[in-house]
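All remarks here apply to the structure that follows.
A single protein chain has been omitted; all remaining protein chains appear in their positions.
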Amino acid sequence: MGRIFKITTFGESHGKALGVVIDGLPSGLIISEDDIFFELKYRRPGGIYTSTRKEEDYPIILSGIFNGKTTGMPISIIIENKDPKSIHYEEIKYKPRPGHADITYIEKYGYENWDYRGGGRSSGRETVSRVAAGAIAKKLLLLTDTIVAGYIKKAGTFNVDNTPEFNEILCSRDSPVRTIRNKEGELMKLIETLRKEGDSIGGIVEVVVKNPPKSLGEPVFDKLKADLAKSILSIPGVVGFEYGIGFDSYKFKGSEVMDEIYYDEKFRLRKNISGGILGGISTGEDIILRVAFKPTSSIAKEQKTIDLRDLKPTNLSIIGRHDPCIAIRGVSVVESMVAITLIDHYMLSGIIPRKLSKEQADIIEKRWSEYKQKCI
Amino acid sequence: MGRIFKITTFGESHGKALGVVIDGLPSGLIISEDDIFFELKYRRPGGIYTSTRKEEDYPIILSGIFNGKTTGMPISIIIENKDPKSIHYEEIKYKPRPGHADITYIEKYGYENWDYRGGGRSSGRETVSRVAAGAIAKKLLLLTDTIVAGYIKKAGTFNVDNTPEFNEILCSRDSPVRTIRNKEGELMKLIETLRKEGDSIGGIVEVVVKNPPKSLGEPVFDKLKADLAKSILSIPGVVGFEYGIGFDSYKFKGSEVMDEIYYDEKFRLRKNISGGILGGISTGEDIILRVAFKPTSSIAKEQKTIDLRDLKPTNLSIIGRHDPCIAIRGVSVVESMVAITLIDHYMLSGIIPRKLSKEQADIIEKRWSEYKQKCI
Amino acid sequence: MGRIFKITTFGESHGKALGVVIDGLPSGLIISEDDIFFELKYRRPGGIYTSTRKEEDYPIILSGIFNGKTTGMPISIIIENKDPKSIHYEEIKYKPRPGHADITYIEKYGYENWDYRGGGRSSGRETVSRVAAGAIAKKLLLLTDTIVAGYIKKAGTFNVDNTPEFNEILCSRDSPVRTIRNKEGELMKLIETLRKEGDSIGGIVEVVVKNPPKSLGEPVFDKLKADLAKSILSIPGVVGFEYGIGFDSYKFKGSEVMDEIYYDEKFRLRKNISGGILGGISTGEDIILRVAFKPTSSIAKEQKTIDLRDLKPTNLSIIGRHDPCIAIRGVSVVESMVAITLIDHYMLSGIIPRKLSKEQADIIEKRWSEYKQKCI
Partner (left out) sequence: MGRIFKITTFGESHGKALGVVIDGLPSGLIISEDDIFFELKYRRPGGIYTSTRKEEDYPIILSGIFNGKTTGMPISIIIENKDPKSIHYEEIKYKPRPGHADITYIEKYGYENWDYRGGGRSSGRETVSRVAAGAIAKKLLLLTDTIVAGYIKKAGTFNVDNTPEFNEILCSRDSPVRTIRNKEGELMKLIETLRKEGDSIGGIVEVVVKNPPKSLGEPVFDKLKADLAKSILSIPGVVGFEYGIGFDSYKFKGSEVMDEIYYDEKFRLRKNISGGILGGISTGEDIILRVAFKPTSSIAKEQKTIDLRDLKPTNLSIIGRHDPCIAIRGVSVVESMVAITLIDHYMLSGIIPRKLSKEQADIIEKRWSEYKQKCI
């Protein structure tokens, strides 16, 4: 994925390790394993509000860094699997889980080649690779003082009206349910109820890119909105993407969503109705997008499926450790995919050079330190 | 765009011609200019319900066909511009149109290099290239008896509940407002009113892929849903993509959207809640997706912008010939992008060979003939 | 082909037109059809030393240029076929030509889909698209004052020792046999003899890139040498590529080809033994490479093949209009592929911006004018 900033991921839920190779980074960027871990923590399972699987997820950098800085060569990062409980999956070996990739993998790759343990490659655990790469992308975005942050906007009856202040969105990273702090109680209660019921819920994540550069995106097929859509729809569990007015568009007349162009040292848009993108190219206004996650398919409630040994109907209730609302962990993943997509376009546009100067690296380091301390 | 079935487009609204180069087609497929024109007709402006610009849009094939069949070499198709009225655009030369790509193109490529005539490359007219390529993709899909068809589901107060029968959807192609025939009167009335008011409206297009092959899509980044999202978001005016339950996902509990797996000669899903795609790979059930188009930005009502000569505020009302609801013409374009994406995955999966046998070509020809005669 | 500067070609020897779509150009570059024609003349058949097929080959630009300058949108160029003599090819319809792509195309795409007229897509005429794109690449290279020029170094007993002065190489473009002027008589005589005999000869082309930027090339797979090799080996008739010491390497000890590094305002190499590339990345010294072309396979002398109607042996002597030494016309084509490859790496490296300033465009225009007048 990507043209200049390219990522390749590998690894299964219950294999030795997951990982990512990141190619095309400029040289001179200061990167440590702690930097990556900082972001990984925000998607890490733990706590009653997400899965109870315990993985420290501390990343190991195998290449591409010398004396603490990027050399311009590919960075390879692995995250070891330390707490897989494959025993939970012996039942599903014969019972494909509704709503999961089990039947499509079995069809495409063959039952005999199917890694059924935890969903194998189709597990949500695959996203740890994305967040590791996203951490580096997010740090590099600070060169233009650009920050990507998201939160849970909707889940069941829970709803955050309008788009909150950016700081509120950013600080949702410390919320156990990844929503704005002054509304988190409501969502926590919903999640607790669902966990007790052995049920799950879908959710909408909203992401805001603060202070993005203008002129990102190519005119026709590689529009910024198209590349964002692809990278986000590649996330497990995502069933929709929109930006700006999105799926409410049918409710509006053109005259209602007219957005005045004015000039204030640069071209500006009065209401940013287009969500930061016009003609597929960033306007410089905040990019605002929303992502729909389906309800977690793994639920404790009884589901109907077949037994692969006789192709007869059977029942299944899934015992593993799962999130009642995958959208919660999805926030970090969407942020990461947005950051990765932006960096690729940055580099295509020549905004970020192939070699950072010491001054650029220091600016990033200073902003990174501030970014980490926000919300405390 | 694409990995094996690759398309490259070119051309501006008011240039000499628009066109597309299609590479990676199997040899042996029967293709004529009439085949392409058959589909182009369905996006052609004309009639009071879309733009009144008159373009015959008859395509000229320059290469890749010999004795009426594909040779396996790139097919180049051009469509000449015969009715551009650039005079309409002298005003916007200095007044970037709100909601259009004008300001992003000016910023990215320079004001002095900006082809302001009809939006240049960012014009909706660019989509003629997509529909020309889509015609060939749609024809080739008939090898597996797969048909892609869409219709207007929502626009303002207009709403088609549930997903209609596939035949109703297909026959919307003959409706002047591209919706199901027994509801078209309502939409026509809405469009007429908007035209009189000099206003426009957004809309939702729903597309159904009937009888798609299973096993299309790669596991992680090149998921079928991701590639569909990218190709669809690359269409001008599209602000959202969803499939299956989509943005309604937050309303549902996992237990409410459980979808029984059963076996009836092949794996089947009882309710097809996942919209034909699980784990990013097609299940073989119908693929169901929806696309949000924003209201046409070009409206006769007065809009606020700046005059580029002095950067001062000014007013603009757009006189050109425009569609009150671009979603209407968007139906063909979305269908085309879906078909193009599917063919690329077909070929990646080895389902469609690089060389069609005479028998395969004849089956396609027969089905194409039936397809064209449907709805008459 | 390409990552930022991308070209797509189409067209057959005896179809309506050949063409190329060039995507990823910066905006603001002044380009006219005459600019492209200037380079096309140098590969144009005509005269007794190359094929006697007469094609004016005047290019038509369909898109991407507005007010004489690039807009940043794809440029589409077509060259019409005006003098095809398909009648010559009725015999080979059943007799695949030895040394040509006939049998591989028949096998891969099917006999019934094979465009046998003039070799169809596999004709050397396909290279007109490459030279059209190469003209634009060459012009853009002038931004860094970089010039690509080649000449015939070897053909049969003809041999140019050492690498001549760059000006001598550049001015070979006016030689009817594309070699240095003070040796052209020898090669003209050889070609005349071969034409009379109905025979052909192989040849070695040497290309020098004067004043290339340093730092072009990626470290591992997309090394500059690797991309040059691919683009050059994609030319019909090319059977070898080397740079620097190339295939003479086995004759040398390391101590004999040591090349002192010194500093004279920048890193320099005393002898440029590595041909301008070290570790796959350009050093800034002249890039020197050589390309082997096989003897033209189409000769008037009798050749042994089979008759496809009965698969029995038969004889064939080819009457069409062909070059006794395809390397001669190959010089322009190799230069073009080198220029195209360099521009892609320029843009990847951010050396050439996505938008040229007026000053940059004017510098290029001035240098282009000088470049055209050289050698007169």
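Letters A, B and C name the chains as they come in the text, with residue numbers starting at 1 for each one.
Basically, contacts are C-beta pairs under 8 Å (C-beta built on N, C-alpha and C of every residue); 3 or more make two chains touch, one makes a residue touch a chain.
Treat the numbers as computed from the prediction; the structure is a model and nothing was measured.
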item: Hidden-chain contact residue, picked from the options C:Gly19, C:Pro96, C:Gly118 or C:Gly134; value: C:Pro96
item: Residue in contact with the excluded chain [from C:Pro176, C:Gly240 or C:Pro353]; value: C:Gly240
item: Among C:Ile60, C:Met188, C:Ala226 or C:Ile319, residue touching the chain not depicted; value: C:Ala226
item: Where the unshown chain meets chain A, residue by residue; value: 6, 8-12, 15-19, 21, 23, 27-28, 60-64, 66, 69-76, 78, 105, 108-110, 112-115, 120-121, 354-355, 358
item: Touching residues on chain B - with respect to the absent chain; value: 3-4, 72-73, 219, 348-350, 353-354
item: Interface with the undisplayed chain - residues on chain C; value: 1, 9, 96, 98-108, 121-122, 126, 154-156, 194, 199-204, 214-215, 217, 219-223, 225-234, 236, 238-263, 267, 269-270, 273-275, 278-284, 290, 292-297, 299, 301, 303-306, 311, 313, 327
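What we mean here is this: only the chains that are shown with their structure count from here on.
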item: Numbering shared by both copies at the chain C-chain B contact, with half separating same from different; value: same
item: Remotest chain, chain A as reference, centres from CA atoms; value: C
item: Chain centre separation in whole Å, for chain C relative to chain A (CA means); value: 46
item: Whole-Å separation of chain centres (CA-atom averages), chain A against chain B; value: 28
item: Gap in Å, rounded to a whole number, between the CA centres of chain C and chain B; value: 38
item: Interface hub residues of chain A, defined as touching at least two other chains; value: 219
